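A protein chain is absent from this complex, but the other protein chains hold their places.
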Amino acid sequence: MANTVTTPWWMTTVVIPVANIVLAFAVCSLLFLYIEVNPIDAIVAMVDGSFGNTEGLGYTLFYATGYIFTGLAVAVAFHCGLFNIGGEGQATFAGLGVTAVALALGPIMPMILVIPLAIIMAGVFGAAWAYIPAYLQAKRGSHIVITTIMFNFIAASLMVYLLVDWLRPPGSMSSESAVFPTNSWMPRVWEWFGWRRSPLNLTFIVALLAAYGTWLFLWRTRWGYEVRALGFNHNAARFAGISDSKVVILAMLVSGMLAGLFAVNALLGDLHQLKLGYVAGFGFTGIAVALMGRNHPVGIVLAAVFFGFLYQGGAELKFAYEVDRNIVVVLQGLVVLFSGALEHMLKQPLTKLYIRFQVKKKEEPAHV
Amino acid sequence: MFDIILVMVDATLRVATPLIFAALAGLFSERAGIVNIALEGKLLLGAFAAAAAAYFTGSAWAGVFAAICVGVVFAWLHAFATVTHRGDHVVSGLAINILAAGLTVTLARHWFDMGGQTPSLFGDARFRPITLPFVDLINYIPVVGTIYREVISGHTILVYMSWAAVPLVWWMVFRTRFGLRLRAVGENPQAIDTAGIGVAKMRYLALTVCGVLAGLGGAYLSIAHSAQFIPDMSAGKGYMALAALIFGKWRPVQALLACLLFGFLEAVAIRLQGVEIGGFVVPVQFIEMLPYVLTVVLLAGFIGRAIAPKSIGKPYAKERT
Amino acid sequence: GCSNDEPAATAAAAEESSSFRPAVVYDVAGKFDKSFNEAVFRNGVETFVADKGVAVREFTPDNESQREQAIRRLAQDGHSPIVTVGFNFGSAVEAVAADFPDTQFAIIDSVVDAPNVQSLVFQEHEGSFLVGALAAMVSETSTIGFVGGMDIPLIRKFACGYEQGAKYVNENINVLQNMTGSTPTAFNDPVRGGELANSQISQGADVIYAAAGGTGLGVYQTAADNEIYAIGVDSNQNYLQPGTMLTSMEKRVGTAAYTSWEQSMMGNWEAGVQVFGIAENGVDWSLDEFNRDLISADLETAVNDIRSKIVSGEIQVYDYMQNGDCNYAAM
């Protein structure tokens, strides 16, 4: 039929994302100039502080680990056509599971059992917190965006209650649990490789495995097939005998599980105790990570490193210039804006340009 | 007991005001087919703009004006992404919320260097409660007088504006040409387009009104309800307003009632700590959770299904490319 | 703003660790919170810089995981002593102090038991007793209020001292008490503070003491709007709403920080718990040009009388922390 010209892969996966990031940086530079920080210096400080030495790199990859989990969580739900804004709450809730295992079993079990158990619990708790919104979406049609947002708030309140009334050691004033026994601490990378100290830990490997697992799940199993089929075209899914509600719930369980694994990195890997608000917006930023990573595990790992860089670079900026780290939040917002909400702004003209060029090449001889 | 109820109702009205503004703002947006989780960010930006402008100028009205301007600008950004470039509405909303969180604190630190807060506002730089006329006159009438004095009178001007806004919005949406087109563009933009009215124009207009109202809500937070901006001061009110809008089935009066309900629950949570129910102390966190749990329960369809404007969240594109 | 002229403070700076390089890490509310952190800044950092001509490196973390990162970073860069403002730093200081045995650390409001950590704790109940007594003296309704920030033992300690002071003056006084919340945001929620004050006022309170950080600002505002008295906390907050700020319960955290740096500079810094009570000038009530008109000579004498009784030990103020309750009558 019509001469179809497809845009080449490098257009959508390299040129456009990079253009969007550059645009975000450019706009943010204006803000840097306004607050009297030379944007070039700022970027140099950020890059140097996050990749320039093993400590910075460690932090960058540590943050990236968290983003990989929350980004994958968003992506899996997205492939099912769902917007899981509840990563924050799922990770929060999973923190309770991890804490329970670490505090209850840590003293009586060897590391080799405690850590895997804690990982499982993180997944189970995360999934459990995603289950209710999923169920309500599947069976009662409540809008999952609203319900997951509400579940973030509910998780936050629940966490306060449990932490303050139950988990806080008597007499302690901070809202934190007791410190976990050391045999539930994730081995840290710097101890092994002679790096400078950073919280980067074995969970990074778990995150990479999770990314690979997510890819296998989505593109190499029949369940992933059903998730994607439903996400793209729910009529076709119904035609194929795919159960809407089962698949929605499955996708959200996997999504919640991935978000829950965030707790492993943050709690077993770094904090070693449950603290209020320990998720610190990573659940939300996971949405940006997934968007930038185009909802593909490989893209997500790369985007996660990018966001890890932003986060660590932001801290570095603060050390260097005393500017508020929030300027990096602005940068994140701009990245979401340009690579998410305004994705067509550059994509359309660029691809149009490309197509016009290609069509001319193809059509001229045939049609005059 | 009567006293406690009065105090609660009084607080409810104060706490619900930003929700009312934001819900009405959302109403314009969503009726026009634009999902607006950016309400949260607009409230925050409005609050910051109002506090900063009021501080610099010493005038609360200048603060309101600034909040409205900022509300409208970010509403246009939302429109630019979702209408002009047909971006995803939720993603655009999130981007604005993230931007709002970052921008307010960055600018606040740059201008005031107070950990992201603005300085406290004094005198005319903030709105004060106004005592309505005739309070003394009818004060002596038993119940009515007390209610008038304690509950109706003694709020800031913005509270009264929010009350006035509800019937005004109702009239605009259901009794004017603008309202007819607004509702049509959210139900079936093609019908609007083929009727010779620009879909984009209608949606920009709707979002402009949305920005104005959200700005008012933000201004209320920082220069009427309190007297300074603090980071993350919106604290989820934008989301709650959206939920109220959905309960209200996208109708102003019902949305108002939902806002009052949420406001009431918040007022309860503020005041009732360690309430005992049958000897069991209800943790305050559970009361704080209540609006959220209620939202979830109600959304699960126990109030009858809310039917959203039909083309909400769908980018309008004539040409598939 | 705060000028920090050092170029990017990276590892290179750490080399010259021989020189004296004090540092402070504020809590997330920041050094301009008009309260706790600000007191460290105004009466600690600013005065120290002015007196000694030595720069103090300042830092404010943004979130939980940055606390430890910041302290560690400062220690690595050769800063010492590092004063951390607030009990929230407890676990972070504990962890970092173990890794940097040669660096001196100080923590305010918390006790960390390590050979290189100084724990600076205050007798807030004594100061609160004073302002409670004053509140009872001026109250006409025999009802006074207390608005706490986050519901933790430390804040209960304030409340308990306040109540004791009030009852000492007027046994039948009604002391309304509210906590703003159970998370750290309870220290930074003026809106909620205002609502709580409103509620106490409607129950008859005519003096309200806020021990709630930034939340207090809403309390003072509401008190001013309703023309009743409010009592400030931590810093001298009398200037905030002149005319209705009865006094402030000063907790001289700034002085404590100052002392720690000075000791280190002089070489007589010692680890361990240091207690700051009324006797040590660590807590006190404040009287300045902003509240001079509110405090009659009689009142002043009466309060100072109680003050000296506390110093002398004639009045023993019960500390909530002793048993985690406010059963002072049992003593």
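Letters A, B and C name the chains as they come in the text, with residue numbers starting at 1 for each one.
Keep this in mind: a contact is a pair of C-beta atoms (placed from the backbone, for glycine too) under 8 Å apart; a residue touches a chain by one contact, two chains touch by 3 or more.
One rule holds for everything that comes next: contacts and distances are computed from a predicted model.
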Out of "ABC transporter ATP-binding protein", "Oxaloacetate decarboxylase beta chain", "Heme exporter protein B" or "Phosphoserine phosphatase", flag the one the UniProt entry gives for the chain missing from this complex.
"ABC transporter ATP-binding protein"
Among the chains present, which touch the one that was left out?
A, B
Where B:L132, B:L180 or B:V281 are the choices, the one touching the absent chain is B:L180
Missing-chain contacts mapped onto subunit B:
174-181, 183-184, 187-188, 190-198, 310, 318-321
Applying the definition given at the start, please give the residues of subunit A touching the unseen chain.
1-6, 216, 220-222, 225-226, 228-229, 232-233, 235-243, 355, 359, 367
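What we mean here is this: only the chains that are shown with their structure count from here on.
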What is the distance, in whole Å, between the centres of subunit B and subunit C, each centre taken as the mean of its C-alpha atoms?
36
What is the distance, in whole Å, between the centres of subunit A and subunit B, each centre taken as the mean of its C-alpha atoms?
30
So which stretches of subunit B touch two or more other chains?
116, 285
Going by residue number, subunit A touches two or more other chains at 160-161, 164, 324, 326
Contact set on subunit C toward subunit A in their complex
1-2, 4, 7-11, 59, 62-66, 69, 72-73, 87-88, 90-91, 99, 109-110, 150-154, 182-184, 321, 324
Residues on subunit A engaged by subunit C in the complex (per definition of touch)
45, 48-49, 53, 59, 160-161, 164, 170-176, 179, 197, 199, 266, 270-271, 273, 275-278, 280, 315, 318-322, 324-326
Write out the stretch or stretches of subunit C touching subunit B in their complex.
1-2, 29-34, 37, 60, 178-179, 181-182, 188-192, 194-196, 198-199, 202, 214, 217-218, 221, 225, 240
